[in-house]
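A single protein chain has been removed from this complex, and every other one stays in its place.
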Amino acid sequence: MIDPLIWLILLPLAWATLAFLLGPGRGARTAIAGLSLQLWLAFDLAMKIGAGGPALHAVGGWGAPLGIDLAADGLSAVMLLLAQSVALPLALYARAYFAPDKTETRYFWPLIGFLLAGLNALFLSADLFNLYVTLELVGLAAVGLVAAGGGAAQVAAALRYLFAALLGSSMYLLGVALIYGAYGTVSLVTLEPLLTADAPRIVWMAGGLMLAGLLLKTALFPFHYWLPPAHASAPAPVSALLSALVVKASFYLILRLWLGPFAPLVGALAWLPMLLGAGAIFWGSWQAIRTPHLKMLVAWSTVAQLGYLFLIFPLLATTGALQAGVMQAVAHGLAKAAMFMAAGVLIKATGQDMVAGLAGVAQRLPLTLFSFGLAGVTLMGLPPSAGFLAKWLLIEAALAQGYWFIALVALAGGLLAAGYVFRVLRQAFLLAPVAYAIAAVPRTLEWTAFALATASVLLGLRGVELMALLAAGSAP
Amino acid sequence: MKTAAIVIGAAAFAATMIAALLDLPPSAIHLPRLVDANLPVSGVTHPVTAVLLNFRGYDTMLEIGVLLLALLIVLAVGTHDGADAAPTADPMLQTFARLAASLMALVAVYLLWAGARQPGGAFQAGAVLAAAAVLLHLAGVLPAWREPGALLRSGLAAGFLVFLFVAMALLSQGTLLQYPHAAAGSLILLIEFALTISLGLILAGLFLFLSGGQGSDS
Amino acid sequence: MTISLAFDLLLAAALLWSAWRALVNQDTFRSVILFIVFGLLLTLAWARLAAPDIALAEAAIGAGLTGALLLDAIGALRGKDRQP
Partner (left out) sequence: MSSGLIFAITGVVLFAMGSAGMLLVAHLLRRILAFNLMGSGAFLILVGLAQRGGTPDPVPQAMVLTGIVVAVAATALALALLRKLHTLNGRTELPRVEDD
């Protein structure tokens, strides 16, 4: 009997190490094989949870509070599915994207493996300190991917990212230390009944520290300063991975703690993330509309789209709000990966990354522009995309509770998204002669981007199944 | 202005937290009792080693992953522009360094062996091994490292791989990292042995790769 | 009792002083030396907290290896320092 839960962690660790042993630049095939298996495992786990409810695994057979528990519910299953379904096409894309024997790819595959292992371990852990270790695994691997083989600007962006990540995880770690001091355990399951509304002051401070640290790692406005340079200067496959998955990991953890052990404390606090989220939508979209660089535009769009995730916090009393948040995380994950991949194709083909330089490109790369547009449809929230479903659920939840201005923010954000998406499309569809010589790009690049973009739109039609899976785990 | 705000903020934070620490009631759960109660079946008699390699062994496995990952990134980032001017020292110093390094290797073996019963273990032993390598480098006996060959890569990954293999092998019984009773002690010793070698190599590598990549390029 | 309390307080003060000096010193070399001193003092603190395992690790990794890495980095950065 294969337990998918454990193999989702062990498998990427194994192929990452194997890729390292094979030597610099090697390991692409191992990685792709591993990722295919992981995708199957994630589906298997989702089926099991959908049928039998949440799963728990006591590592070492000890059980909390002495040992570490791994736990999977509907939320973890959705995030795991998202991670594996983005990672596999991205791996195919990356293999075609990087010229062999370039310095930036010497340790690309082992780094990807450790990143995936960290993400999967994070989505499955039910232990605050273990979560800290997984956060560091994800954070360091992400920084390494940004920095690898880059020039001065790229290394500077990686350093800024590293210090933000370390500041965030240190704050989280202090929170864990205080929680252990107050309750004598770091297990989420054990903590849940202990942590009540009349908790000692130190527990409130611990919660605040963990929240602030994780918000910094999620790059929520105004803690977003590190994200645009890091996501824009990294190679396209890395940017895709960072925007689609890495920032979602700390968001997932905020959600997990907010709905789990810290639920008795967060009542009055819920408006803070919502307001910051609204700020992120306006500021991020505005910057995306202004920036002259293509990848910077996509990166600022990530800042804006992350804002939606935090609009749900005052509404979490209704189940629709959680569904909206998770749907937005999935929709943005698929669409943003596709958008960065398409941007990578455009940059590779034209040899430059200015939006203005894209004039007339659509005639030469129709499939890529189509993928960019499809991903844009999801980001704008047009039907029938998954982004539409997410916004629909959000607006429904907001209106049901009388918070019409949250609905207004969501609608305004969609219009702003149209602003920056059409900026690119209009330029590319200009009936102008192409300003740059268009280099040939491997077909794999175009088709993998197309696949993810299509998935982000079509998922809107299968949203019910995803919502059913999410619900399957919510009852413990 | 910004400086003043941050300094005042940090001071206020510290003051609030200290006040909150001072009136914290005792915790509801007392884990040391649980550790003591389960120590006899853990395979070792030193509580910290029991937590590190058995009760919370999964943390330790991921943590070795983090360390290996850091080394990978150092390799991935590393520039190879500087010529490695091997530091030359006088033969007396070299002899002394060799002697000290062998002594340190002995200390490492002792620390590893003692870890099951008293303070010590793979981490400390590995760190001492790494220190010995750094010493040899500084004395000019051991040159800085460049691109690692297959053998060195295997050594660097060995500790993590053994840990991973044990975890996978034990999965046949159904639970991750659940050591069978009788074999717990020897399995932990096996893992610790591999960890010591790899930790020593990785920690030394963090220094020697950095030093070789960019150090003496003046 | 009082002697150990006094020792703890003195050690705490020394820890904070060395940390403070390491942070504000403009000379990076002195900063790193002070940081290594801080690591060694921290080793004593771990011993006072009945944590000999951490004391060993702190001395070997925290003060020793981190210190060596930092000093080596200073050597490399000094190699061709350019004023911005």
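All chains are identified by letter, namely A, B and C, in their written order; residue positions are counted from 1 within each chain.
The rule is simple: a residue touches a chain if its C-beta (ideal position, glycine included) is under 8 Å from a C-beta of that chain, and two chains touch if they have at least 3 such contacts.
What you see is a predicted model; the values in this text were computed from it and never measured.
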| item | value |
| --- | --- |
| Which displayed chains the unshown chain touches | A, B, C |
| Given A:Leu167, A:Ala407 or A:Leu458, the one touching the chain that is not displayed | A:Leu167 |
| In chain A, positions touching the absent partner | 129, 133, 136, 140, 143-144, 147, 151-152, 155-156, 158-160, 162-163, 166-167, 170-171, 173-174, 176-178, 180-181, 184, 225, 229, 287, 290-291 |
| Chain not shown, touching residues in chain C | 4-5, 8-9, 12, 15-16, 19-20, 22-23, 25, 28, 31-32, 35, 38, 42, 45-46, 48-51, 53-54, 57-58, 61-62, 65-66, 69-70, 73-74, 76-77, 80-82, 84 |
| Chain B residues that touch the omitted chain in the full complex | 2-3, 6-7, 9-11, 13-14, 17-18, 21-22, 24, 26-27, 31-32, 35, 47-48, 50-52, 55-56, 59-60, 63-64, 66-67, 69-71, 73-74, 77-79, 81, 123, 203, 206, 210, 213-214, 217 |
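Here is the rule we use: only the chains that are shown with their structure count from here on.
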| item | value |
| --- | --- |
| Chain contact graph, described as a line, ring, star, complete graph or other shape | line |
| Two chains sharing the most C-beta contacts | A-B |
| Cα-centroid distance, chain B relative to chain C, in whole angstrom | 19 |
| Where chain A and chain C are represented by their mean Cα positions, the distance between them in whole Å | 38 |
| Junction residues of chain B, two or more chains touched | none |
| Residues of chain B that touch chain C when the two form their complex | 48, 111, 119-121, 123-124, 127-128, 130-131, 134, 203, 206-207, 210-211, 214-218 |
| Interfacial residue positions of chain C with respect to chain B in the complex | 52-53, 55-57, 60-61, 64-65, 68-69, 72-73, 75-76, 79-80 |
| Chain B-touching residues of chain A, taken from the complex the two chains share | 1, 3, 6, 10, 13-14, 17, 20-21, 23-24, 57-62, 65-68, 70, 106-108, 110-111, 114, 117, 121, 129-130, 133-134, 136-137, 140-141, 143-144, 147-149, 155, 180-185, 190, 194, 200-202, 205 |
